[in-house]
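Missing here: one protein chain of the complex. Every other protein chain is in place.
Naming follows writing order (A and B), and every chain is counted from residue 1.
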Amino acid sequence: MTKTRASGRTVGGLRTLSLQAPAVTLLLLWMIIPLGMTIWFSFQYYNLLMPGMSGFAGVENYEYLLTDPALWKAMGNTLLLVGWVLAITVVGGTLLAVLFQQDFAGRGIARVLAISPFFVMPTVSALVWKNMMMHPSNGVLAWLANSLGLPAVDWFSALPLTSIAIIVAWQWLPFALLILLTAMQSLDEDQVEAARMDGAGPIAIFFFITLPHLKRAISVVIMIEMIFLLTIFAEIFVTTSGGPGLATTNLAYLIYMRALLDFDVGVASAGGVIAIILANIVAIFLVRMVAKNLED
Amino acid sequence: MTLLRSNTPAQAISSTSASAGRGSAGMKTLLITVLGWTVALVIFFPILWMVLTGFKTEAAAIADPSFIFSPTLESYEAVQARSGYARFALNSVAVAFGSTFLALLIAIPSAYSMAFLPTRRTKGTLLWMLSTKMLPPVGVLVPIYLIFRDVGLLDTRTGLIIIYTLMNLPIVVWMLYTFFKDMPKDILEAGRMDGASTLQEVFFLLLPLTLPGIASTGLLSVILSWNEAFWSLNLTSSKAAPLTAYIASFSSPEGLFWAKLSAASTMAIAPILILGWMTQKQMVRGLTFGAVK
Partner (left out) sequence: MATLQLNNITKRFGDTSVLKGIDLDVNDQEFVVFVGPSGCGKSTLMRIIAGLESATDGDIVIDGQRMNEVGPADRGLAMVFQSYALYPHMTVEGNMGFSMRLAGVPKEERRAKVLEAAKVLQLEPLLDRKPKALSGGQRQRVAIGRAIVRNPSIFLFDEPLSNLDAALRVQMRIELARLHDKLNATMIYVTHDQIEAMTMADKIVVLHDGVVEQVGSPMALYHHPANRFVAGFIGSPKMNFFNVDLLSVSPEGVHVRLPGGGECTVPADGQTLEQHATLELGVRPEHLVLDEAGALSGQIEVLERLGGQTSLYVRMGELLVTLMADGDVGYRAHETVRFSFAPERAHLFDSDGRALTSLTQHPLAGLTRQDNRTPGAAEAPV
């Protein structure tokens, strides 16, 4: 036992392998089997309601999906949702991070309150917003509008996608805030003071010191949010079920409908492959960035 | 008054300008305080409102918004009595803690070897693990659903535990890796000089010293499993449904009882909210794969 330890570094390869084997094997299975099956199914006729129909379908599932206007609507909705939520959370998160970096009475508690929505499970936040906040007659927003003498908005009928975007942004704004606030704390105070000595005002400091410092954190926030936002599901599931019509159906929800409502495994799998490709386009950039970070 | 009049004009001016300076700094602090608290409260308002509504009667819940009401626990009682809240909560606890325990068990040896016995492949392995996290769940929904159906894992806690373990494993490995990396290597080497075997090294030195890191890793895993809603909605129906799925059942139009929804939601998020507050700092590491510290 003790004898082999001296040469631990040379037999390290073997030891490393055995220690990492469980994690690596499980993740490998977790990735390869479902991925392989998804790709396989996407080239098959496979509908759970029509057991007789089977066999190789070629690209027919993809053809069906790509010519289905629902897909393009869903893609559009997906992009709109991601775009809006990203815009709100990144801009808002940066501004809030600057605000909560200032010293004021009870800052610690205020920070905690502002970060809280991130820890609320998606089904809860969706239902609380849909009912108690956005309800057209009894919601808080309707009451506020009425108090100001404005007409109440019927959020989920008039602005369904916007409503979903608001809910999702509410959940992810704290995420951006949390990350950016942490990044902000590593900003060298001396640098700020040097800039102040050079005559920079608060706005100049924000644009020339703070923002460049946050650049990396912001890009991390954007990429991580993108990966999660591309497949928003629960919020749609419990509020609009993708409707009215297809107004709030995104790619994830469309695949869910094809798979578990229409039981068309082949088409749903083709959709899955498309979702994977989309996510990977983002993932490549994120992985690259993390890799660069590993080096320093 | 006589003293004041005997002030020379110069003194008078300098004293007023000084107090004006103090005043504007004070104004700025006040402004920031008000702004900070307003923003925080606006963001927090839906949660606050939900908590309050949970203590209202159903009638008061849909009445005009009001902070003044006589609190009642009737919704809390009704939630338990009518739908068996405890059963779902138990599922959530079992699934969240079960998957976290498993993930830690699998991840600790792996992270240990990556941090302390790095090889040329370590970096690649880490990045590959991260990349499995990028696989969108909808992309693999169909095969997972079919596999689960065929082996009888649909609507079981075991099924969810497996999924959540795998889902969180990359994050858990990453977070542990960054915590282990932060531990001074010298201390482990000193242990080796003192005659510690690998196992003793781990139990006497590594685990006690990285316990805070392991704890916050575990908490993040619990939080993520607890709040996960895609797999729980698609793979469970009643028996193994955790709170995320249970709360979703309030979405049906006939189930619209705001006070009960609020009571159930408050119970569902309270523990996680508190855990989240406790670990927010260390969580950033896990959520950003160490890219932001």
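In the analysis below, contacts are C-beta pairs under 8 Å (C-beta built on N, C-alpha and C of every residue); 3 or more make two chains touch, one makes a residue touch a chain.
Note that the coordinates shown come from a computational prediction; the quantities given were computed from them, not determined experimentally.
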Can you say which of B:56, B:133, B:157 or B:192 touches the chain missing from this structure? B:192
Which one, B:78, B:209, B:256 or B:278, makes contact with the chain that was left out? B:209
Of B:57, B:156, B:200 or B:249, the residue that touches the missing chain is B:200
What is the set of subunit B residues that contact the non-displayed chain in the whole complex? 184, 186-187, 189-196, 200, 204-205, 208-209
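We take it that only the chains that are shown with their structure count from here on.
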For the complex, which residues does subunit A have touching subunit B? 1-2, 5, 8-9, 12-13, 15-16, 19-20, 22-24, 26-27, 30-31, 33-35, 37-38, 41, 96, 99-100, 102-107, 109-133, 138, 140, 143, 170, 173-175, 178-179, 182-183, 186, 216-217, 220-221, 224, 227, 230-231, 233-234, 237-239, 251-252, 255-256, 259-260, 265, 268-269, 271-273, 275-276, 278-280, 282-283, 286-287, 289-291, 293-294
Tell me, which parts of subunit B touch subunit A in their complex? 29, 32-33, 35-37, 39-41, 43-47, 49-50, 53, 61-65, 106-107, 109-110, 112-114, 117, 119, 122-123, 125-147, 165-166, 169-170, 173, 192, 197-198, 223, 226-227, 229-230, 233-234, 243-245, 247-248, 250-251, 256, 258, 261-262, 265, 268-269, 272-273, 275-277, 280-281, 283-284, 287-293
